[in-house]
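Omission of a single protein chain aside, the complex is shown with its protein chains in their original locations.
Then we have chain A:
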Amino acid sequence: MALDPVARAAIVAALGPDDVVDDPVQTRAYECDGLTGYRVRPEIVLIPRDAEAVARAVKACHRNGVPFVARGAGTGLSGGALPVADGVVISLARLKRVLEVDPENRRAVVEPGVTNLEITAAVAAHGLYYAPDPSSQQVCTIGGNVAENSGGAHCLKYGFTTNHVLSMEVVLPDGELVTLGGDSPEQQGPDLRGVFLGSEGTLGITTKITVRLLRTPETVRTLLADFPSVAEAGEVVSDIVAAGIVPAAVEMMDTLAIEAAEEAVHAGYTVGVPAALVVELDGPIEQCDAEFTQVKEICDAHGCTRLHIAGSPEERAAIWRGRKAAFAAVGRISPDYFVQDGVVPRTRLAEVLGRIADMGDEAGLRVANVFHAGDGNLHPLVLYSAAAGETERAEELSGAIAELCVELGGSLSGEHGIGTDKACSMPKMYGEEDLAVMQRVRDAFDPEGICNPGKVLPTPRLCGERPGKYRPHPLEESGVIERL
């Protein structure tokens, strides 16, 4: 399908030709996000310079019935920023000013194209930081974070993007500029801010965001501990929680993930060990130190084979470098990989990891695990070789793992979003009626269905006809929840 020439002219006129890219070589850069298996070349990409220009562009799209897709840095892992064939892409790359830093009120006002890490860089001199820390924080934008409700290792203690955004200026799908949220946590009516957060670009485009900032903690203590099994490491996590300690972060890596990370960055992890935990505590010195001692004791009680305590900021950075590199490093031990993002209740970690290993064996594929153990958010990396014809098998295994998480009482996605990738799996997690009401929300914001269509909610076009009648949610079957 092609963009209607009249509509195209109107949209280009709304911005001026300087802010429109239509050269096929250049538009190619926008054809996919981090989920590179899906590609659609957009005919034109709009790169507005300010919020008013975004509003003008959207208004022109609305008037002409042209679908649009907002794009930040394009690091999304679920195909959220995948262009739509007969639509336009609106890049927020030029809206990258830090508009205000307000140390007294511990907040900053930024444009959506500012990267996650740039916020902290802009406020660090005041002893403040922006807490949510996706591993992609050097490049991903705050606008993308808002759309995905992104998380990171430290979200266990400090919460996710939704917990750190006070308000947003939003261009609605009809081009109106409104503010969602306010200057305080008090609400003026239902929390429209909250429903917009995590809506994956389907309810509008955010053009200005007021984020909360936290005071940097007085002290930070980090350890890296090796364990003889994933199960033992899992018990450490449970015991830390049972002791009433809320760690800043608890991350786990298995043999394969450690091997990959070490090969890539030589961060001092023990190659060959079955499981390693990174545990970080922060806060006022007295409390942090006392609890850190307790954590060390818990590690010892579970057969910890090596305990490395970061003795300097450099050593701490090295531990995190290993953890954060694990993802991309997997490319060193496998030509291709899929990453999943399912969540299970923390108490089912050992069980789910065992089942993933079995499923991997059955499929004849290796699965590396590096994940947020504190909140049960897995990142199984399914390793495969496209050249060897393993793609389809790997994709199937990857999808089956996400759905297994739902079966165990969890979620399809902890932070990467549903996007294009998992929209067709949504009926595994939600019933038809649930999805129909979510559609009502979408219709309320975007009655014409032009704002990032085809994402999040399953459509017959995307997923084939509706999968028959409603099948009970696994939690219903086990009597945990009740429908009717």
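In this section, a contact is a pair of C-beta atoms (placed from the backbone, for glycine too) under 8 Å apart; a residue touches a chain by one contact, two chains touch by 3 or more; residues count from 1.
We adopt the following convention: contacts and distances are computed from a predicted model.
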- Note on the structure: Expected UniProt protein name for the omitted chain (select from "3-isopropylmalate dehydratase large subunit", "FAD-linked oxidase", "Putative protease yhbU" or "Ribose transport system permease protein") would be "FAD-linked oxidase"
- Task: Identify the residue among A:149, A:340 or A:398 that touches the chain left out of the display.
- Result: A:149
- Item | Which residue of A:287, A:391 or A:459 touches the chain not shown here | A:287
- Query: Of A:72, A:410 or A:454, which residue touches the hidden chain?
  - Reply: A:410
- Task: Could you list which residues of chain A touch the chain missing from the display?
- Result: 102-106, 127, 148-149, 151, 155, 159-160, 162-163, 170, 172, 176-180, 182-195, 197-199, 215-218, 238, 241-242, 244-246, 283-284, 286-287, 290-291, 343-347, 372, 375-377, 409-418, 422, 426, 429-431, 433-438, 440-445, 447, 456-457, 473, 475, 480-484
